[in-house]
Each structure stands twice: as structure tokens, then as C-alpha cells.
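Heads up, the thing below is written out as C-alpha cells.
A single protein chain has been omitted; all remaining protein chains appear in their positions.
What follows is subunit A.
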Amino acid sequence: MFTKRSPLTLVVSLMTAATLLAGCGAGNAGQNNTGAATPAPSTAPSTAPSTSPEPAKSGGEVNIYTARHYDVDKELHAAFTEQTGIKVNVVEGKAPELIERMKREGASTPADLFITVDGGILNSAKTEQLLQPIASEVIDKQVPADLRDKDNNWIGLSSRARVIIYAKDRVKPEQLSTYEDLATDKWKGKIAVRSSENLYNQSMLASFIDVMGEKEAEAWAKGFAANLARKPEGGDRDQAKAVVAGVADVAIMNTYYVGQLAASEDAEEKKVAEQIGVFFPNQQTTGTHLNLSGAGLLKTSKNKENAIKLLEFLTAAEAQTKISAANFEFPVNSEAKLPELLTSWGTFKHQNIDFAKYGELNPKAVEIANKVGWE
């Protein structure tokens, strides 16, 4: 971590010279800086009181770096503030970029919680030694152990299954069985999937490396890539549209996009959702691939109690029900109510896997995808 500083020394020394010049020259640049700094939200000074050992019931704040960008999250944060008086400050960004920012900020980082949508990335925050254990009996009760880090460095907030969807008019669910089956000649030219540059696919391939072993996973990826009906393009929703349009017969996609399609404001998208079926593969064998959205507690958190309070709030049945209803994600708290669409799919068995593997094996997955030509 600290080796990164070495090229910086050059830059810093250059900067010293520049700032010295700035000091004696016109205060132009400096003024611009301070002028711009004033409207920034309250930072260090106002956090100071909240770090005192007395956890004031009202007031204080909690700082989140999050890669989740859903309206429902904003609503829940507002509800939390109303309930507790704790202000929630948010920086939204892409997960790897936020990790980079936290790493560079080091011990000074203002972030208390890091929230993202992939178990692998949560784990890479852990291996970068950014996180600390979350100690809360409430959370232990609300989040099952298999949806948490084994050292409690992060917890799941919601999950999504990566399933096979099929054209109801051309494919019978009995024809479908496993992910492995999709790599056989039976499906030649009949599969749609998005690019392997997408994290969902990388995590899925990483999970296969763990479940099947590297060699088998590579063979699978090769067969699978050869069966694609078209060059990967677009997002998950576009794969469903490709199936309905007749480009492909089956596609791999995330359950929560199926929900979004069904709830779309656009009549044509709704029709697409009606014409596809959802199939949970590998029920007799290794289970369907599941991904987690979750939160990690920063090692350097200055508002630790507030952060844990927020996590307790977000994993309580009430908030979980809201997340699931708005986003069609599966709740981690079993007491939460599912929206009708999700209950209609019934229960399913998911891969029994340590989510940390997604992170560890991600580079390998990318390498395999590149090697077998899954664009």
C-alpha cells in the first residue's frame, strides 16, 4: 500500500515548489480553491462531536461511499435520519474507483461504510485491509451467516440470482437443466449474454472456477462462448429483448432486471417480460449463482456506532421489504416480505460458496474469458 507513495515524492517536491510560488505570487489560484471549498458539505469540524464516547441519541452523522445508486436507498437514508437524527452523507461512485479513493485517503478517509453490489469487490476491500469486523447482535440475527463475511468484515444487504431465461414459445423449461448444459452443442447459436467485461459475468465465471475447478471452468467458458447467437452487446435487459426478438432462445441474466422489465413504464418492455420464463439452473447439483450487494465497515471509521446503527436499520425486516419491493432484489432478512413476482418464482437453492472467492478468482475469470474469446 505504501509503496505507491514513491512516485509521489517527485510530485510532492514539484508541488512544494509550485505552492511556494503560489504563496508569494498573486493569490489567484489559492482564492479559487478556498472559494470553491466553502460550499462543500460539513466535513471534519462537525464530525468531531459525534466521535465522543457518549453516543448522543440524536445528531451526528455517518459517511457512506456507495456503488448502489437506487432511489430506494436514498429514501431509506432519509427515513433513518428522521428516526435517529443521524445525518447520512453519501458519495456515489463505481466500486473499484471508490476502493481506490479509500486506499489513497488511507487512515484519513472520512468513509465509515463502503457499500457495493458484488461480493467479490467487498472481499477486495477486505483484502486491501480497509475493513473491520461488524459487531452487532442485531445484525447477526438479521443476516444469515452464509450471506456475511466469515470474519464479519462485511454483511449482505440483498442478493440477486443469475438465472437462465428462455423464450416461452420456443423452449420448454424441461429442456433446461444446468449452466454446464449451455456449453454443449445442443445450444449452438442459441444463447445471448452480455460482455464478459461485465462484473456479473466475471463473478459468475469466478464462482464456476471455484465450484468446477479451473480447467473445467475454462472448458465451460469455451463451449459457452462458442454457442453464442451474437457478439455480446448491451446490458442484461437487452439479452431478454434478444430472446423475445428471436435472436437467441435462451439468455443468462440477473433476476432483478427481469423484475425491472416487468415493472417498466414502457408497454413494450412489459410485453418482453411476459414472453420470457425464468429458470433457476443447477437445482439438482451445485445451485444457482447468487451475487450479493453488501456493506463493509471501514477500519478507520470515525462514526462506527452510527454506521452500525444504519446497518441494523437497513437489514431490519421493514427496510428489507422496501428494498425488495422497489428493486426486485432478494432480501437477506428472512422476515422481510417478497414482492409477488419473486414469490411466484418459488424458492431455489443457491451455490454454496464463500463470496470472497469472487474477488480472489476475478482476475483468473477475466483471463479465461479473454483466452476463450468471450468478448
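Before moving on, here are some points about what is shown:
The definition used in the following text is that a contact is a pair of C-beta atoms (placed from the backbone, for glycine too) under 8 Å apart; a residue touches a chain by one contact, two chains touch by 3 or more; residues count from 1.
The rule is short, and it goes like this: contacts and distances are computed from a predicted model.
Among the names given as "Putative aldouronate transport system permease protein", "Iron ABC transporter", "Cytochrome c, mono-and diheme variants" or "TusA-related sulfurtransferase", UniProt records the absent chain under the name "Iron ABC transporter".
Checked against the full complex, the one of A:181, A:214 or A:269 touching the unshown chain is A:269. Touch with the chain that is not drawn comes from one residue among A:97, A:216 or A:274, which is A:97. The chain not shown here is touched by just one of A:166, A:224, A:257 or A:330, and that residue is A:257.
The chain not shown here touches subunit A at positions 7-8, 10-12, 14-19, 21-22, 24-26, 28-29, 32-34, 36-37, 39-41, 43-45, 48, 63, 69-71, 89-94, 96-97, 100-101, 104-110, 124, 195, 197, 199, 202, 230-238, 241-242, 244-247, 257, 260, 264-266, 268-269, 271-272, 359, 362-363, 366-367, 370-371, 375.
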